[in-house]
Every structure is written in C-alpha cells, then in structure tokens.
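The complex appears here without one of its protein chains, the remainder shown in place.
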Amino acid sequence: MKNFRDSEHLLRFAFLFAMLFVLFLVARHFVVPKSFGEYGHYRGAAIAEMAAPQPHFAGQSACEACHTDIAAKKKTGMHSGVHCEACHGPLARHAADPASVQPLKLDTAVLCVRCHAASAAKPKNFPQVAAADHSGGLACETCHHPHSPAIQGGGAK
Amino acid sequence: MNLNRRQFLVLVPVAAAAWQYVLAGTPQDAPNYQLTEHWWGMLLDITKCIGCGNCVRACQAENDVPDEYFRTWVERYLRTDWNLTTPEVISPDGGKEGFPAAEEVKNGMYFFVPKMCNHCADSPCTQVCPVGATFITPDGVVLIDQTYCLGCAYCVQACPYGCRYIHPTKHVADKCTLCYHRITKGLTTACCENCPTGARQLVDLKNPNDPIHAFLKTHDVHVLKPEMATGAKAFYNGLDGSVR
Partner (left out) sequence: MGGVEGYMYPNEINLYWSVLIVVYPYVTGLVAGAFILASLVRIFNVREVAPTYRLALLTALAFLIVAPLPLLLHLGHPERSFEMYFTPHDTSAMAMFGYVYIWYLMAVLLFEIWLDFRQDIILTARSSKGLKRTFYFLLSLGSNNTSEHSLAIDERAGWIVTLIGIPSAFLLHGYVGFIFGSIKANPWWSSPLMPVVFIFSAMVSGIALVLLVYMFTTRVRRREIDMPCVDTIAKYLFYIFIIDFVLEMLDLVHRIYVADESFRSISFMVHTKLYFSQIVLQIYIGTLAPLLLLGIVQVTRFSPAVRKAIYVVSAALVEVAVLSMRWNVVIGGQLFSKSFLGYTTYKIGLITHEGVLMSIFLTLLPLGILWILVKILPPWPDLKRGMNHAAGTTMP
C-alpha cells in the first residue's frame, strides 16, 4: 500500500502518455484515407486518379481513323514510322471534335532541319543535310513531300 | 478532303470507339484495363536517337512539365578514345530544342542518350518515402500521389538517375508517370508517340506478343547504373560504358 501511494504519481505521467496514444489512434482512424493499403503502402485510389487525366496527343490510330488517304500515302514512304503528331503537334481536341481545332500550317524550314540538319553526333545511317548547301535556299517541300519524302520523278508532286 | 466525312468516320473505327470513353473521362468503361496484366517498361535505342528533342517537347506538352525541370531529357555524349570512362556530356535545356551541330572528331564518338524515370522494380525512391506517397503500381509504374506527398525531397536524393524534382509551384515531388493516363487507355506515351525514329518504345513485359521479347534475344541491351540494383526498366540498346 505504501509502495502504491508513493509511486502513484508515476501512473499520472503514464496516464498522460496513454491518453495521447488513444487520441492518436482515434485521429488515425479518421484521417487515414480509406483506400490506403489497398494494393500496398499507398493510397490505392491514387492509381485511378493518375489514370484519369485527358491525353493531349490523340495517338496515331486516332489520326488514321479519318485521314485514311494520308495514312496510305505515308505507309509507302520513309516517314512511315513518324507519327502524325510528331510534326503536327498535340491534337486530341481535334480528334474529339475536328471542327474545334485545326492543325496549324507547318513551317518546313524549321521543322525539317530539327531532325535532318547535319551533325556528327547523329547516327551515320540517318539522312542529314547541311541545309544551306543542300537546297540553295529552296523550301524543303519544293522537292520532298513531307508525307513521303523520297524524290519521285525528279521534283515536287 | 471532306470534313463532314471525317466527322462521321471518327465514330466508326474500333480505336475511335475506345477514344470516346477516354474523352468522356470514363476509362474504366474503355476496353478493360487490368492492373495485373501488364508490367511496363521502356526501350530506348541509342543507335536510333538523333537528339531532335521531340520527346522532351512532347512530354512537356502532355504533362505540363514546368520550365527548367524534366521528366525526360536528352544528353549528348562525346566519348574520346583516351578516356573511355569520362565522357563530355551536354544537355542544353534538356535537349528540348535539339543540340548544336557537332563537327566530326577524329579520336572520339558522339551519341545521344534519352533519359527518363527508369520505373525501377526495386526503387530506392519508393523505399525512402516516409509516408507512402510514391509507390510502384501492380502494373510496374512508379507513381507519385501528389495529394499525399509531403515534399520532403528524400526521394529526389535517393534516385540515382536524377529523374525526380520538387515541382516549383505544387511543392511536391514530380517525375515521369510513363504517361499512366495514356497507357491505361491503350495509347503509348507522349515521348514514344512523338519519337520520329522509333528510338523510344513502350514495352509491356507481361505481353507475350510484345516485340521487346524478340528484340532482347538479338540485341545488346543494358540498364543504367546496374550496380545500383534498382531493377530499372528503362532498357537501353547500344548503351556505351561511359554513360552514367
């Protein structure tokens, strides 16, 4: 009895500690998101949230669904592997509603040299030219059609 | 070129049908995406990269990447013959606007290396996150829950590849999501979509028909910093020993 009377103050401190712990457990119950731990140590709902945003680039198959003529032309040429939006830019809104957004007219003087300007750093088998010497100032599409760039019959078609 | 014909056609093909759901914001109704049926990675072919920067620009357009930070970037290496392990590397503005023309060097070799999050299977970044705000999904994509992230930057320190940053206005960790909002809708990533040479290919290791399996049989493919044992899933074809 004497031992208890002289040590009960320790229990007071322990009680304080225990109360904080209970408070913590209660708070934890309400604060931790419901889907936490669904797949692992994270908020499971985050996966669906990350999958939700709308793309800006529609993707090649969306383009080809309508532009069958250009798709057919591209397939035969050197640019068959280049997807439409790689040059024309993000056009998901155009794919959803063609009338709403029209692709801009492209400036081949800027666009073509982005890839084809000669540089010793590029793979040797990649077609590249020193633009100034190559065309004598003529626009690229004078000779090369971007959708099928090989020169056919010696000039523009 | 009949606009009306195209407007009509957009509703017909199968791809466009899925696309409708996507645009309606209900991907769960689009052709069923199963988390457990995929294990995503990426193939980056150094022998094909021309350093045009299309991937960097596309990534920025698709994902609202803040200026001066990069979810993907391109490096240009110059490896000289007398020092095979200490290359000269540049990446002006992440290679976003391409690279200055390079002159041929006699005793050296140039090449481009596209970089991005490696979506490591055993990632140090997810290991160190104190609260579980970054994680690898069951389909193998390392994501950040930006509504849960503290912005402590421990993951940024832990990434051996420099792929993470703290978003300057959101104040949370940010990095490549492997265009999770695209690949779950049957699209490829913005960088792959826009790579003109096919130097970047999204790969699904769980898909037995994915060309990656045939490719890996016949090519010399490595990951970056294998000594870090991160289980990196950015596979590099033609990776030079000097690449860090």
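Going by the order they are written in, the chains are A and B; count residues from 1 in each one.
The rule we apply is simple: contacts are C-beta pairs under 8 Å (C-beta built on N, C-alpha and C of every residue); 3 or more make two chains touch, one makes a residue touch a chain.
Remember, predicted model here, so these are calculated numbers, not experimental data.
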Response to the item:
Of B:Leu44, B:Cys59, B:Val172 or B:Leu239, the residue touching the omitted chain is B:Val172
Practice prompt. Sort through B:Leu35, B:Ala61 or B:Ile90 and give me the one touching the missing partner chain.
Written response: B:Ile90
Response to the item:
Full-complex touch with the removed chain, picking from B:Leu35, B:Val105, B:Ala121 or B:Ala153, is B:Ala153
Response to the item:
Even though one chain is not shown, chain A touches it at residues 2-3, 5-10, 12-13, 16-17, 20, 24, 27-28, 31-32, 36, 41
Response to the item:
Where chain B meets the chain that is not shown, the residues are 68-70, 73, 75, 85-91, 93-94, 115, 124, 127-133, 148-154, 156-166, 170-172, 228, 244
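Simple rule for what comes next: only the chains that are shown with their structure count from here on.
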Practice prompt. Give, as an integer number of Å, the spacing between the C-alpha centres of chain B and chain A.
Written response: 8
Worksheet entry | Residues of chain B defined as touching chain A within the complex | 3, 5-7, 9-10, 12-13, 15-16, 19, 22-23, 25, 27-28, 33, 35, 47-54, 58, 61-62, 76, 78, 98-105, 110-112, 132-138, 143, 145, 147-148, 177, 179-182, 184-185, 187-188, 190, 193-198
Fill in: Touch list for chain A against partner chain B, complex
33, 36, 39-43, 46-62, 65-68, 79, 81-83, 85-86, 89-90, 92, 95-96, 98-99, 114-115, 117-123, 126
